[in-house]
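Now for chain A:
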Amino acid sequence: MLLRRGLISMLLEMKGITKQYGSVLANDSINLTLEKGEILAVVGENGAGKSTLMKILYGLEQPTCGEVYLNGKQQSFRSPHDAIRAGIGMVQQHFMLFSEFTVAENIVYGNEPKKNSLFFNRSAADKLVQELSKKYLLDVDPRAKIKNCPVGLQQRVEILKILYQNADIIILDEPSAVLTPQEVSDLLKTMKKLASMGKSIIIITHKLHEVMDASDRVMVMRSGKFVKETKTSETSIEELSFLMVGRRIIDKEVPEQPTTGNVLTVTDLRLTDKQGKKCLDGLSMHVDAGEIVGIAGVSGNGQSELIECITGLNKADAGEITLLEKDIVKSSVSKIRDLGCACIPEDRYKYGCAKDANMTETALMAHQYKPRFSKHGILKNNIIRNYVTELLQRYDVKYSGLFQKAGELSGGNIQKLIVAREIEQNTPLLIAAEPTRGVDIGAMEFIHGKLLEKRANGGAILLVSSELSEIMELCDRIYTIFDGKINGEFTKAEATEEKLGLLMMGGKQDA
Partner candidate 1 sequence: GCAAKPAESTAPESSAETTPDASKAPAGKDPKDMKIILICDKIGTNPFLTQMQTGLQNMKTKYGMSTSIVECADASVWEDNIRAAVQEQNDLIIVAGGQGADPVNAVASEFPDDATYVLVDVETDSPNVKSITFKEQEGAYLIGMIAGLVNKTDKFGAIHANEGQSSYKWRWGYMEGVKSVRPNAEFMFNYTNSYTDAAKAKEFALQQAAAGCGFINAASAVADFGTFEAALEKGFYTSGQDEDRTSPDNKYIITTQIKDTAVVIEKIVTEFVEGKLTMEPETYGVKENVIGALYITKDGKNPIQSEVLTDEIVAKVKEAADKIAKGEIVLEVPMEGK
Partner candidate 2 sequence: MLKNNKHADTAKLWLKSSINELGQPLFAIAAGMLIGAIIILAMGESIFEIYGAMFQGGFGTSFYFLATLTRAIPIILCGLGAAFAWRAGYINIGGEGQLIFGGFVTAVSALYLPFRGVIGAVIAIALGMLAGGLYALLAAWLDDRFGVILVISTLMFNYIANYITYYFVSFPLKDNTGDGLVAKTLTIDKSMWIPRLGIVKGSTFHYGFFLAILVMVIILFIIKKTTFGYESRMGGLNKCFAEYGGVKRTKVMFITMFCSGAICAFGGSIEVLGLKHVYMHDMLRSPSYAWTGLMAALIANLNPIGTVICAIFLAGIQTGGAAIERSTNVPLEITMVIQAVITLLVSAKLLNHAIKVRKVKLTQSAEGGAQNEH
């Protein structure tokens, strides 16, 4: 019956899409349909093949086999150019904007208004963008430089870019991952409005409440395969999460335990960035031994800067940081590490590893001066090799040999390696920033287990995460951060998602 309907009003149809990456089958005969004015959500665990499917639709990747039909006509997209011409636009996980250009320049790129068919008519571009922004009620300043725009605005530019290209089908790949809750709700509103104006939308997201809120239909994928498709109104968050992971997720029991002595205290920390923005604005907090302290907040509210200041990568303008009763505000990274602070970095490829470094080299970082591994600057290579082999085994990292490069590991495995390295520093304090970002559910449980183990051994852990569920599950105490300040503090018992959510968006505690 669905098929019959498709013959009449089906806008897009993907049939038997299969994509093979070497030995990995990223998409296995996936069928997807999309109607005019419909919002379709695609969900699934990491590596399920969602992005791959969308990349194929957008012409960024070629399918191994399978066909794409638009309005019943078969299409072949060799490049995004073809897809754009056919009326498909995509906002990718990482924004594709030119930071030095203005909003208008970014939007009209590729189809610029011309003067004498040679010159770029910038004022016409500004006007076009203004009209467009009025038409879709997406407010932007055409003359602003992208690099000065907040993330939410950049996303709006991405959407306008697609609308400017006259797309009928809009693909959004994890659009809400970096947005503030306010921005998310704006985005969802925009989506609904666009749909009502006749645009069709495909959204990929891990946040199931967004699915429930905005979509008409959901498609679930798991390890490259189609699992189920259903009307949103006929399903629930519980059912979807079960479908995604294939099993029930059991909540961990975290036993209470007393804290023993202060490890980290941050007092009135202030930092202004190069653009003159106050990233940290009088931030105070503390972490004791034997507890996991969470910092909940929408990313971009000073979490990264706080971590940089504690680890010594950045120097605060004012304020105090004491680690085990020592002032470390002006100390170097190595000094702070020596004193007792390890860190699982937020960006694993930027700070966590070097893509071309091998297993041993990656695992050795920050261990190299330990007497166990070196003496007078000479490395004890045999001991190191044995240690790394043992470490990789213990943390269940899947690798092919010690000479394998870090960049060749999967995201989850490299994350496990980094977690292993940092936990094994055996420092009184461990900072874990987004420790499970982008890893699959199994690895996530494993990493959580390791953090709890460290806590049980009397370690202090500062957990910075934008995932509320993670924070609420693991933390003994939770701070909310907003605009470079701590604006709320909860014990595990007090915290509820609503309270935290409110404060994360700048509300007042106990108001």
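The criterion applied here is as follows: a residue touches a chain if its C-beta (ideal position, glycine included) is under 8 Å from a C-beta of that chain, and two chains touch if they have at least 3 such contacts; residues count from 1.
These made the cut because all candidates are chains of the complex that A comes from, given by their letters.
This structure is a prediction, so every number in the text was calculated from the model and none was measured.
This complex places chain A in touch with one candidate out of 1 or 2, and it is 2. Taken together, the chain A residues at the contact with candidate 2 in this complex read 22, 94, 311, 313, 332-334, 336-338, 343, 345, 350-357, 361, 364-366, 368-369, 374, 377-379, 381, 389, 400-404, 407.
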